[in-house]
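Excluded from the complex is one protein chain; the other protein chains are retained at their positions.
For chain A:
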Amino acid sequence: MDLYTTGDRLEVIAEEDTETEQEPEPADENLCNADECGTAGQYGMWDKAGIDVELPTNEPYVLVAEKNGGPRGSGGEMVLMDLPDKKETSPPVSTFQRFSVETNESLCFEPYIPSDEEEPGQLRQESGNAVYSDEVFEVEPGTGRPGGKSIGDPAGGGAVEDLAGAGEPEAADVFCTECKTTIQRPLGPHKNHCLVQITKASMEIKNDLCAKVHKLEEQIAQMENFAGHLEEIFITVEENFGRQEQNLEQHYNDVIQTLTQRYDERASGLEDEKKVKLETLYTQLVDCGKTLDVSKELIEAAQEVYRNEDKLAFLQAVIPTIDRIEDFTKEEVDLSLAANMEFENSVVDLSDVKQMMESINIVPAPSAPVINPQVPNSAGSTSVRVCWSLFSDDTVEYYELHYRPVLEDTTAEEPPAEESKVKVKETYRTVTDLLPNAQYEFWVTATNTTGISPPSEKAVYMTVPSPPVIKPRECASCPSAALIRWESGNTNPVDSYTVELSETGEETSDTVTVAESIVAVPTCECLVQLQPGRQYCISVRAVNIGGPSERSHPVNVHTTGTFFHLLEDTAHPCLSISEDGFTMFYGDEDIPISDMIFSDNTFAQCVAVLGELIPVRGTHYWEVEVEDRTEFRIGVAYQDTQRNGYLGGNNTSWCMRHVVTPSRHKYEFLHNGWTPDIRITINPRRIGVCLDYDAGKLSFFNASLSQHLYTFECHFLHYVHPCFALDHPGTLTVHNGIEAPDYARYT
């Protein structure tokens, strides 16, 4: 295929630079937008004529690289690179290289890998990684390189010509695995090295590269995961440090406040004491002065009396004065200091401050632990494994895990469910004795000598459901499928069910390896496609957020033939059905009508019952065993066939009827009340019924003779069900799971 002869060409020249190069910055990588890619992809490779005409020498031009599968690809991309890089990484010139010089004179190139060599997935990974792309190259020896050549000629630039020159036909054709280089003949020093064809080498290296890329991708995924985790930790560490800082500040503030308070108390105490003492001393001083005054006055009075010449007057006057002096001197003068000169050196109690100071330095109470969300498959139906983590700086003596059931239906008035807690040393705990398929709220606190942490966030964990219970009586199968029905096994709804099946040999072994799973089954039934003639073991799991339940008890399915059960709720009250569900009796004794219980679904006229056939088109075969004189109707009917009519008497049922007349046995093949006139010489005791939806046929056989009796031709619009009726007391047995005989094809 010639990819290069397209009539369209991409016209990209300097003047129209914006058309393909909207961001003229000299970017190392420049992924053009999707539209441009589309254009580039559509236009494909450079057209020689176009380049010759349009490209002036030394004018910038743009590289268009095809990355996603040739000209038809829509994901082409443009990569611009600096010239020096290009020179180093450029492969020996490829046929499909295209080049471009941008206005800033950087030359860009992108190797082109032929589309048939490309794997889309791989290439998508390459997108946006120019360096990597460069390493993937393909050299096709001996082919022309119209792209490079045509660009090189008009460009005339040295670098470009170098590249063009390297692309001559004697391009390297072998690869030396020892020197990791391509070689042109002659081999020279590589003579004795291990040489590989270039295509092969490139393939191998490509594969190698893919593997590495894959590995890198895995690493990227891991790193992304890890980065996410780190981010979380970053935030929590930041928060915790913030809390620590706050804590510290609080502590020191407390201490300082206490000290300030103490200072204030002491200072005011001293002041008071000073005041009291000074007052005392002053009072004493005043008193001293007063005493002094009194003494002086008395001395003056005495001297005055003493100078009195008049003896009598003297004597008269002296006595009171002497009395006063005597009185005065009687009072002892207190010369001791009224105030204590010593400081009352009261002991300052700083023990509380000391304790506060000390408490700053001991282990802080832990921060709130971080509770992890539920990990898949970590829960059982009555237990969950809860994990949390602490921060590396915290010292924790033990954790307390609290939990309580989440009751979705509770109204606000009701008190929240009772809370349980358990002490744990580890950072995980498997909590048991829970209810299946139930949500529990968990939170955790950490405790050490200093104190207890705030509680963690609350996390909701869910126990997995109880295993479902398969209802074997409501299962059906045919050679190509099985219809499995089950009961949830849980009182509250589960998210979905998973049906698991495995093929078993003749001997059913206990170790069943699951061959196939059908996940996300929303309802309690599932139609499973199977292979004919095999034996399967099918089980069901219920699934919720917590994970899958245990397997249900399995049901075994043989895909040899069609297997169905009777819909007992359709049975006429006179019809009783055996324990195993396959034999029906119409007893002799008359039941009064009043004792009969009819529902909308029971046959009211015809003593009949429907079977539930699997809703799968194709061919179904079953057999019915009757006694010689049993008067029966057997055939098929639509699910909604009239319950108050007789089978075959309407257009919703088709059946074979046996009537015993005094002269003979009469067989009718009834539909819509009409039967063909058919005589059968041997009364069938075992009747084969073959329903072929695709051919639109319902055939009846005398199974013991392989004798074909009659075939209804009718294109059944809906699924039909087997129907059975007894017109007179008797017995009829359904035989199921029988492979349709070969002769059933000849009808």
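Assume a contact is a pair of C-beta atoms (placed from the backbone, for glycine too) under 8 Å apart; a residue touches a chain by one contact, two chains touch by 3 or more; residues count from 1.
Definition applied: contacts and distances are computed from a predicted model.
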Quick one: the chain not pictured, UniProt calls it what, "Elongin-C", "TruB pseudouridine (psi) synthase family member 2", "S-formylglutathione hydrolase" or "Stellacyanin"?
"S-formylglutathione hydrolase"
Just name the one of A:S336, A:S594 or A:T681 that touches the chain not displayed here.
A:T681
Touch with the omitted chain, as defined above, among A:D600, A:D694 or A:D742:
A:D742
What is the set of chain A residues that contact the non-displayed chain in the whole complex?
664, 676-682, 702, 705-710, 742-743, 745-747
